[in-house]
Each structure stands twice: as C-alpha cells, then as structure tokens.
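For this depiction, one protein chain was excluded, whereas all remaining protein chains were kept in their positions.
The chains carry the letters A and B, assigned in the order they are written, with residues numbered from 1 in each.
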Amino acid sequence: MCLAVPGRITRWISRDPVLATAEVEFGGVRRVCHMACVTDAVEGDYVIVHAGVGISRVDEQEARRVFEELKTSGESTDEWEGDRT
Amino acid sequence: MKYVDEYRDPHLARELLESIRRRSTRPWVLMEVCGGQTHSLLRNGIDAELEGSVELIHGPGCPVCVTPAEAIDLAQDLALRPEILLTSFGDMLRVPGTRGSLLDIRTRGGNVRTVYSPLDAVELARREPARQVVFFAVGFETTTPATALAVLQADAYRLENFSLLVAHVRVQPAMEAIMQVGDCRVQAFLAAGHVCTVLGYDSYVEFVRRHRVPVVVTGFEPVDLLTGILECVDQLESATFDVVNCYARSVRQEGNSSAQEIVDRVFEPADRPWRGLGTIPAGGLRLRPEWSRFDAERRYGLAAMPSSGCAAECRSGDVLAGRIRPTECSSFGTRCTPDAPLGAPMVSSEGACAAYFRYRRADCGPHTAPRPAGAATG
Partner (left out) sequence: MNDNSWQPHCPVGVSAQTERITLAHGEGGRAMRQLIHDRIVPRLRNPNFSDANDAAALPALQGPLAFTTDSFVVSPLFFPGGDIGTLAVYGTVNDLVVAGARPRWLSLSFILEEGLPLDVFDRVVESVAAAARRANVEIVTGDTKVVPRGAADGLFITTSGIGELISPIPAGPRSLLAGDELIVSGPIGCHGVAILACRENLGFEPAPTSDCAPLVEVADALRAAAIPVRAMRDATRGGVAAVLHEWAGQCELTMRIDETALPVSSDVRGICELLGMDPLHVANEGTMVIAVPAGAGESGLAALRQVSLSKEAALIGAVQPRGIAPVTIRRSLGVEQPLDEPHGAPLPRIC
C-alpha cells in the first residue's frame, strides 16, 4: 500500500475544514485534490496525494538533507543515519 | 517529476545495492508489508539483485488481496440492484469473490463504476440524486482518511443517497499476527511508508521492544527501498533493533494528526476476517454508530456471511504469511494465472502472486517451454 504521488499546489480553491480543495500539478497535468488533511500547506508546496486526497506535505528541507547524505555516503562511509526514535 | 525521478536514480540505487552486498554477512530475512513496495521491488528487479544478501518475504500488504471473498459477494449483490450504482477502486474489479468478480457482474447487468477517489463517488451521488451510490471502501490506513472524508462531505452536503460498504483493514494487527506464527522467519520489517505517513511510527516502538526486530519506515521508489533495506541490514549486523524513519520527506513521527482525527471521528477498530488468514482481532474498521446511516450493510439489510477462506487448492494464506513463495505453490502459473485466478493475490496488481507472475514468470511456467524444432516460419 499504496499508490501516492507527490504534486505541487498551484492554487488553493476552498479553505472549508471539510470541503477544502486545491489544484495540484503532477508532471504535466493539474487536478483538484481534497486538502482537509493538509490545511497548513501553501501554494508552491508539494503534497503527497492518494486517492484524490492530500495526506502529507513534503518536507523539502528534510528531503534535501537526506538526499545530500545519500549522495555523499556511497562507498566511503560505513554509517548511514536515518531518523531514530 | 520532482520527488519521484531523483529516487529512481540508477547510480544512487547501484551504490546502495553495493553497500547492502558489502555489509550483509548472511542472507537476512526481511518482510515488506505493503503491496506497493512488493510491486516496486519486483518491477525494478531489486529482489533478484539482492539474492544472497537479503531474502525478501512479501507480507499481506495488499488490502485488495485480503478482502474476503464474501465482501466481494456483498458488493455484487448491491451492484445487481437496479437502483444502486456501486463504485469501486479499479483494483477490486477483477478480484474473484465466490461467484466471479465485479467485472463479471457488469456483464450480467450490474451497475459498477470505477472511481479514482471516494470523493468522486460523493460527487457522483450529488449529481445523480435519483441513484443510490455505494462506495466499496477497501484499503489500509493510507486510504481511510479519504473514505472518512467522503462520509464527512456526504454529511455536509446532506446526501441521502450515499453509503459505504466497509472492508478497511489495519496493518499493525496483521504484523502482530505474522509474528505469532510458529515458523515465522521474519527478522526485520520494512514498514509501509504511506500508512506511516498517516499514522506516524510511535506505535512501532512497543512492537520492536516486544518482538526484538528492526522496523524501518520505507518509501516506494528504488532509492527509498534500498535505503530502508540497508538500514535493516545495518541494524541486524549490529544486533540492534530500533524504529527508524527512512522516508522522512513524507513521514513524521506523529504522522498526520488532521488525517488521524478525521478517521477517528468516523471509524473505530473492529475484528475482521482477512482472506486466507482468518479473523484478525481489531484487524479492520467499522463506521462509528453515529454514522450508521452511511453503512450500506445496514441500509440495504445485507447479511454478512462468515468467511470461508478461499478455494481448497489456493494457498494464499501461506503466501500472505510469508511461509511459501508464490512459485512454491503447485497451482502457480498453471491452474492459477491472472486470467483465471484461484485467489486474490494472483489478480490484484499488488498481489504477491501476480507480481511474481508479471516479473518472474521467466523462471517457471509454460511460457518459456522450448518450441519444437522446425516450428519457426520464415
């Protein structure tokens, strides 16, 4: 589980707590998605969308940090740090 | 596509593969509990590349696969009623109940329609007030926020013609059930990244302490999967067991509290039969009593039949629990194929058996049987 795809919020449409919607762009197309679970996201943010519903705002800082670590770790280091509890 | 393409980078993936091979001193046994991850592992050939370093067992992560045949039968009964329009995710359409699939019902005059989102089903109900729209609500906790939101929206629009046939299932009770199995070989889990996006991963702390196995929250693209697998290997090699998040761009420790609140408002845990695995306590969800008017079983007076498992020769229970690989089932590729499945794992695009059939059929089955000499034509 489950097919969820990151898309970029191009514009908010409704901020109603239950009926909140925004237009989200995936590759070359846009679709209106339901945003009641990601009300703190702003235009330009990326959200993960599953079955037409945004379920998470992509943490771009975290993505950048992790990706940089990935690129530099390679063969040279022995340690790989994820987020531990 | 941003946040997709970078995680398919072949160079990064190859480096991660090399690291896994270097650091793994024995073939550790990992389980992923998510059909989407199974699909991606097989499609990208990761499981084959890791042979010798890591053995991947595919757990019951396909909510479509574990939906009992009887639930599909109920959906069919509803679809055959002339006033009802049954809406469903595409995944469910080809899965057989005890009397064929929802697609088969269409040929008998049943009204079945695919939707991409339960909210589209609500929209349909709004546009066609004369029809009774029922949404077949399957899926794990990634999907429950969408279904819960559908109920809240239907309520906000004061719809009288919308209801759910609920068959949602919960992942963690299934992981518990797997760990209870006597001959369970699983040494670490890749936790489903999108389920954790909604729920967070706090609940795995207790699980890890009790069972002493690493649980690593993992994404779906090749780089994500390999990162999660590498983390499992590192923990196993150092005999540690922790919950670690390797999908931090989407998953927070506490998950998505808005989504959780919406789900908790509408649903509560319930015992539920899983196809091939029997009843798992608190393994499913049901609508809370205050939302019972949206419950299709109540509205249409359906009698749910007790789960009878699946066809006698179908070994989906053993496959789902990781006891055998699909290729070890004697019906695989012969009596059981995607066109004529014995059980759901062969039909659903995420089923372990279908995934094997699509990507590993080369290893077995009639397709690679050599043709007799001289049969080639010029």
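Just so we're on the same page, a residue touches a chain if its C-beta (ideal position, glycine included) is under 8 Å from a C-beta of that chain, and two chains touch if they have at least 3 such contacts.
Please read all numbers here as calculations on a predicted model, not as lab measurements.
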{"item": "Which residue of B:S53, B:N111, B:T143 or B:T197 touches the chain not shown here", "value": "B:T143"}
{"item": "Contact partner of the left-out chain, one of A:I9, A:A51 or A:V66", "value": "A:A51"}
{"item": "Among B:P222, B:G255 or B:G322, the residue in touch with the chain that has been omitted", "value": "B:P222"}
{"item": "Touching residue (missing chain; options B:G45, B:P82 or B:P269)", "value": "B:G45"}
{"item": "Residue ranges of subunit A at the interface with the undisplayed chain", "value": "1-3, 5, 23, 25-32, 49-51"}
{"item": "Hidden partner chain, residues of subunit B it touches", "value": "1, 4, 8-10, 13-14, 35-36, 39, 43-46, 48-49, 62-64, 89-91, 93-94, 113-116, 120, 139, 143, 222, 338-339, 348-350, 357-362, 367-368, 371, 375-378"}
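Criterion: only the chains that are shown with their structure count from here on.
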{"item": "Of all residues in subunit B, those that touch subunit A in their complex", "value": "1-4, 6, 12, 15-16, 18-19, 23, 34-36, 61-63, 89, 116-120, 139-140, 142-143, 145-146, 149, 152-153, 156, 171, 192, 194-195, 197-198, 201-202, 205, 216, 223, 227, 230-231, 234, 242-246, 248-253, 256, 258-259, 262, 350"}
{"item": "Contact set on subunit A toward subunit B in their complex", "value": "1-6, 8, 18-19, 26-27, 34, 36-39, 46, 48, 50-53, 55-56, 58-60, 62-63, 66-67, 70-71, 73-75, 78, 80, 82-85"}
